[in-house]
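Some notes on the structure that comes next.
Of the protein chains in this complex, all but one are displayed in their positions.
Let's turn to chain A:
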C-alpha cells in the first residue's frame, strides 16, 4: 500500500489518536529510562509493562472492531487468534532459552525434557529463528481464520450462529492446548523466558523497547484498519453489515469480502498476542478461554463499535478499570462489574463512548448551524436554500 492510502482522510480524532499513542510510545520509555527512580515523573517499569499490555489489548480491540463494527461479524473467539500469535512468539522465546533451562538441554525446552520427549516435535522446527516465528505470528492465525472463514462464510453462517461456532473454535483450542501431549507445555504453557533477539526480556531497556514497539504496532494497525474502512471496500463492508442480501444482488461476492476482512483481523490479533507474551512473560491455555474473547468484545462495545478510536479507547478504559478493581477489596466482584458495565452500555450508550460523543458533537454543530441560519434569515441576508 502506498503512503497515500495509509494517510487518506485522517480526520481530527484519528490524528489526535495517533499523536497521543506516538507521544506515549516515546515519552513513557524515555521517562522510565532517563529519569532517576523515585522521581515523581518517572514511570516505574511495572507500569511500562502494564501499559504495554494495554497497547496489545487495544490492537486486539481494533481487529475486532474491523470485523464487528464495520462488517457485522461478531466473533466471540478472537482471543484464539491472539493466543496463537502469542504461542508462536512464546515458542521462539522458549527456543532462545537454550541450555539455560533447569534441565540444561540445549534443544528441548524444560517441559519436553520433563515429559520425556525423545526429540523436538516437527512443528517446533524453525522457531529458533526470529524471522520464522514472526512469520508464523501472522501465518498461523491468518491461516486458521482463512480456513474457518472459508467454510463458515461460504455456507452463509451468519449472526449468532457464527458467534457460537467462533466460541466453539476457541474452546476446542483451549482443550487441545491443555493437553500435555499436544506439545505446547500443557496446563503450564510456555514461560521462564530469558531473552528476545539477544536482549534480556526482564531488562528495563527491553521492556521500554517492547512498549514502544507495541505503540508503533498499534498505530500501524490503526492506519491499516483506517485505510480499509475509508476505501470503497469499507463502504462494501458497511453495506454487507446493513443489508447483506442487497449487497449480493448488486453483484458483490459477500463471502470473499468477509473472508478478506476476517483473515486480516486475525493476523492483527496474532500480532497483538505476539507483543503481549514477552511483556507478560507467559502464555498458557487460559488465553484461549471463551471469557477472554467475550471481554474483548465488551471493550469494543464500551468504546464504540465502528469507530476504531473507540475500540482502542474501550480496551484501555476497561482494562484500567480491571487493574484498578481487581487489585483492591472489590476484586471478587470484578466479573459482576464487567457484566453490569456491558448491560449498562448496551442500554444507555449503544454507540459506546466515542460514538455517543461524536453524535452529540454533530447534533450540537447542526443546532449551531440552524441557529446561525435563522439569525441570518432574520437579518434578511439568508440565501434561499435550493434544497427546499
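To be clear about the criterion, a residue touches a chain if its C-beta (ideal position, glycine included) is under 8 Å from a C-beta of that chain, and two chains touch if they have at least 3 such contacts; residues count from 1.
Here is the rule we go by: contacts and distances are computed from a predicted model.
A.B. asks: Not counting the visible chains, the remaining one has a UniProt entry; which protein name from "4Fe-4S ferredoxin-type domain-containing protein", "Na(+)/H(+) antiporter subunit C", "ABC transporter ATP-binding protein" or "Serine/threonine-protein kinase RsbT" does it give?
C.D. replies: "ABC transporter ATP-binding protein"
A.B. asks: Could you tell me which of A:187, A:256, A:327 or A:346 touches the chain that is not displayed?
C.D. replies: Of these options, the touching residue for the absent chain is A:256.
A.B. asks: Among the options A:115, A:243 or A:376, which residue touches the chain absent from this view?
C.D. replies: Checking the options A:115, A:243 or A:376, the one contacting the hidden chain is A:243.
A.B. asks: Determine and list the chain A residues touching the chain excluded from the picture.
C.D. replies: The list for chain A reads 5, 228, 231-233, 235-236, 238-239, 242-243, 245-254, 256-257, 260, 386-387.
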